[in-house]
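All protein chains but one are shown in place.
On to subunit A.
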Amino acid sequence: MLFHLIKKDFMIVKKYVLLMLAVAILIPPFMLWRAPEFAGPMSFLLSVIFTVFMLLQYVSMKEYQYPKASTLLCATPYPRSALVKSKYGFCIFIYAFCCVVYWIETLVFPNLGSFSFEMVLVVFLGISIFLGIYLPIQFKLGYEKTKFFFVIIVMASPFLLPQLSKLNIGFDFSVIHSIPDVLLYGIVAIFSLIILAFSIFVSTKIYSQVDLA
């Protein structure tokens, strides 16, 4: 059931899917060519941000364009919780695609660096925090009001990310380094999943109270 709803999201934005997947593929080699100092994990992060968030925005735009279609789906046996979960599933599916693409690219372009599990988990944590905040707000306020939030994030990310990477926040990273890798990865993964689970719970609560048009 969830699979079909995720597939539906891809179908309603099929015009943009190929374009955005091309973006996911091209960002890392492009950064390697134009700004090699930011290639590597930063290029992976940017490709994930653009692909996940742009496609999510296109889906939200289509849902906004055809609001009655969601009403029809909710009138069928699809539970509203499945419609909520499918939005998260859609983003995670794209994220997984970006991971596979980047892994292949690190094999083709060794200068991108190695494909590390740590990087995948840290970016997954970032995505989880973003979706964890953004989707409940969108379910509550709707696409129109929330899109400005998204536009600011996307516009600012190329400028903010390099600055953030240089930022000295005074945190003693030796504490983290003293934790065994496996345990650290486990903590990051579990923390990400907890954020997503809590966010799905909140979004479901919000959406279940919405009077559909």
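Assume a contact is a pair of C-beta atoms (placed from the backbone, for glycine too) under 8 Å apart; a residue touches a chain by one contact, two chains touch by 3 or more; residues count from 1.
Here is the rule we go by: contacts and distances are computed from a predicted model.
Its UniProt record calls the unshown chain "ABC-2 type transport system ATP-binding protein", which is the correct pick from "TonB-dependent receptor", "ABC-2 type transport system ATP-binding protein", "Transketolase" or "Sugar phosphate isomerase/epimerase". For the options A:33, A:66 or A:201, the residue in contact with the chain missing from this view is A:66.
Although one chain is not displayed, subunit A still touches it through residues 1, 4-5, 7-8, 11-12, 62, 66, 68-69, 71-79, 209, 211-212.
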